[in-house]
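Dropping a structure here in structure tokens format, bear with me for questions.
A single protein chain has been removed from this complex, and every other one stays in its place.
This part shows chain A:
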Amino acid sequence: MTVAVDGAARKRRGPVERFRHSLQKHWYAYAMTAPVVVVLGVLVGYPLIQGIYLTLTDANSMNSARTIGVNHIAATYDFIGLHNYADILWGPTAWDRFWSHFIWTVVWTASCVVLHYVIGLCLALLLNQKLRGRTLYRMLLILPWAVPTFVTVFAWRIMLSDSGIVNSALGALHLPQPAWLEDTLFQRIAAILVNVWVGVPFMMVSLLGGLQSIPSELYEAAEMDGASAWQRFRNVTVPGLRSVSSTVVLLGIIWTFNQFNIIFLLFGNNAPDAQILVTWAYRLGFGQQPRDYAQSAAYGVLLLSVLIVFTTFYRRWLARNEQAIG
């Protein structure tokens, strides 16, 4: 009986007490994480909530609160519920506005990440040998990552322009000279090309680190057992890289899906068909008049949900795979 009463009493002052207790016990941890939590909460969490609210309105630059000279004009936009989402997903011309960009975004992400990973892995394997001058090779190969994106994208724009070096070289070889920056298909190829060039170094370095952390005893043992080079790769290298790979592939997918800079800087606002969802959303919100804040934010929320759903499944799939192996 007393126990029950005691328990009930403890339960009653539960949350507050527990919070105080936890604060006393863990205040150090909380203090150390507080700056990040506060910054992210203010600059990401709150804007996100506001952004989600915006998607439920018809806000644009004509009816949002703004200041012109000394006059302050109050916001006059209205709450319109889920209309924006319905309009984007199955309104008139939804195919041109959303689905075509969505499919292109998926193709873009898949091809970029696959190429990043394959090329990065090959280079990492090459660099992981005992070769003369590999430090130099490594430095040169990381360079694309070290130069700011807008500088490299600018360099590519010059090279891919109509009479740039790429087309001159193709011309000298009597090959067709596509309009890289104007024709939709070639715009897309050019975007993937540039993004692969920019993104391989990160993959390469991460995988190289992963390779170096595989104990050499495993290779020696495999060799003792008479494993061929391919078998060693298949049964030692691949499992050894599993954890690095799963992380960098996930990050790669997230980053490529939201890769704003490459496409925006390569084409500006000139290439409606080569825009992935992020740049398309930016274009709606900032690249046109009147600026459509609500739809732009709705695209953002859709993007975010796609990624969250994907990541959840990805992690579940990884966990299941790991169980199957371990």
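Basically, a contact is a pair of C-beta atoms (placed from the backbone, for glycine too) under 8 Å apart; a residue touches a chain by one contact, two chains touch by 3 or more; residues count from 1.
Methods note: contacts and distances are computed from a predicted model.
Student: Out of "SpoVR family protein", "Spermidine/putrescine transport system substrate-binding protein", "Carbohydrate ABC transporter permease" or "Cytochrome bc1 complex Rieske iron-sulfur subunit", which one is the UniProt protein name for the chain not included here?
Tutor: Matching "SpoVR family protein", "Spermidine/putrescine transport system substrate-binding protein", "Carbohydrate ABC transporter permease" or "Cytochrome bc1 complex Rieske iron-sulfur subunit" to the record, the invisible chain is "Carbohydrate ABC transporter permease".
Student: Return the single residue from A:M62, A:I158 or A:L175 that touches the missing chain.
Tutor: A:I158
Student: Pick from A:P15, A:P35 or A:P176: which residue touches the chain that isn't shown?
Tutor: A:P35
Student: Among the options A:V107, A:L131, A:L170 or A:L185, which residue touches the chain absent from this view?
Tutor: A:L131
Student: Using the document's contact rule, name the residues of chain A that touch the chain not shown here.
Tutor: 22, 25-26, 28-30, 32-33, 35-37, 39-40, 42-44, 46-48, 50-51, 54, 122-123, 126-131, 133-135, 137-152, 154-156, 158-159, 161, 163-165, 197, 201-202, 205-206, 208-216, 218-220, 222-223, 229, 232, 236, 239-244, 246-248, 251, 254-255, 257-258, 260-261, 264-265, 277-278, 281-282, 284-286, 293, 296-297, 299-301, 303-304, 307-308, 311, 315, 318-319, 322, 326
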